[in-house]
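All protein chains but one are shown at their positions in the complex.
Up next is chain A:
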């Protein structure tokens, strides 16, 4: 436990004493009351000077609204804690100081709040003893608990630590405090640990569950997407329980509650918490009036709370003042459209799996998606996207079935319109498929001399045009204007003009002559100019689709879409997996992201690309595809070149800038993934699972075999990671500078990762709880993982280790063997 505490996190060395969980018995009551105004005896890391009422000191965010919603939830949580406190009311005092500290680092409160807060707390605390005495006592006893408390209240206390304490602490008080504290973290930060939170909720004891639930419920009320996310994860992580217990488990119940859609904003809350009701709507809406909120506790928590409340309160205000606002009207079907959307995508996957050939699958996929299009636009979105949007169309002809032996994962592109808030913004109107033609013809008329404004005007009329003249207008191929590829550097530019348009003027009797050689030359030049594409192969339809540069694809699809003219049009893509368990993928994603941020923090230029994972259930989900990347298998199969030659073909000769930067990218990504493969013991590293992007980065995908599991347990792939001679060739051979750079990067990366080992371990450890995932098979998973960070080695020893690993991997016969094995069984080169 002590070692686990990262040195960075503790504000002072003495903190090590305080971190033992046993201390928290007494600290628990204090923690539950963070809003008490008394000054702390201990110098808080924050600016709050002791002895003065600290709350008013920093009102950084006066604009931040008091956390209305939290109030109710948090209050209840606090009350629960308080009750426990009453039971073992031995040492009440500490709390006051602790809470005070809380104000320090995150000073979102203004003085106004203080008074009501105080009053309320007194009321509650009447039994345990007077606040004053508590304060006094605390001043004299800077007990161990206060250190823990100080840690909790300190700036450095982040979500990662909160999760860690939540997991490790056996103390209900601490757990409850952290449960409360969750409200104060930015949503995004907590969202990263959502799988951990929910897994703890499902599999750990009741106290942890009780600590987490208020937060989850609160967030569910706020957001549809959070609700669904929770429901999906709860389902997925409950699935490993025995069926009989599963039915009655907390996770299942919470899932049902969420899916029943009872967790709506506004109305429900008002009913439950009449106390908090009055200040909510009117007061909250005005910025800076947070003082009116009755429950000061929440206010004290943090300003990030306040940011939450902003968006929420604005919603509240909306619904309160205007009952006709969609969100309130929609409530019965809040979650339904999205669930339906996901369901139909999964249904397609299931049906595709029954078809025998790739080609049939592809055709079926296209026709199924074209049907799906009829239902769009709708209030549905892709959960893997980073911005709010509505899905308006699935360009069905672009969808491809991915290579898989018996499942039918597929990749779809999705046209979306970005919007402010997908819950409240209105759903776009449907534009029929063929409308594109009119817009296109307008765009393409070269000499109509339209200004941008005019054009925009004409666009806006598109959705409801039924002007006869326009409908009759002819846009045939004769008028079609095509953007020519930029050939201006071409030597035979003048003549190529001729070739584009024939000469129609009959007056000029002089015949125009062209050289046959020029035509032939232009043909081969233009063929060479077009970016290399793979030849279409019905058995591998995804290769061509993935090879096309993303920007080009976006442009092409945008051109062909009836929604393409809208300024907020965006293209997204997603891989739909049906019949695959993505929980391990999610775990790997989390670890990758954690490592990425560690390396970023430590300024190690390792490059990895965590791709987003959405777990929908224990056997389905979605993956955010890596754009502009094809698998090494596809590269080799379609180009018939060695990797180095392919690099030369794509990026130019070895001395060019383009090649060098591609090579650097390759090395940095190789180093990153080598480390990851080693640390996580990623197996099944055949070339189909390693992508190469347009900039030369490699990207490992498919983390189906990590930690304790490997495919078929054949014992192949004993090397630490995959490093073929081809890879080394691209790096410039085993004696080159780049290869040394590679090893150096690995060393730096490993040192950095070691420094923050706990942040990685914690992610994995929590997920092990109650899990039947193959990556947790055996008892030594965690120990093994920990050992691979080699805490005990000196840096010199580490360097030696890296050298050994690299050498071993390079020489590894098993890598070669495994590739051969894959070629034989799956046809993967």
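Keep this in mind: contacts are C-beta pairs under 8 Å (C-beta built on N, C-alpha and C of every residue); 3 or more make two chains touch, one makes a residue touch a chain; residues count from 1.
One rule holds in what follows: contacts and distances are computed from a predicted model.
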Choices "palmitoyl-protein hydrolase", "ATP synthase subunit delta', mitochondrial", "AP complex subunit sigma" or "Armadillo-like helical domain-containing protein" - which one is the UniProt name of the chain not shown: "Armadillo-like helical domain-containing protein"
Touch criterion as defined above, residue of A:374, A:405 or A:603 at the omitted chain: A:374
For chain A, residues in touch with the removed chain: 344, 347, 351, 354-356, 359-360, 362-364, 366-368, 370-372, 374-375, 397-398, 432-434, 436-437, 440-441, 466, 468, 471-472, 474-478, 480, 482, 484-485, 496, 498-504, 506, 511-517, 519-520, 522-524, 526-527, 536, 538, 544-545, 560
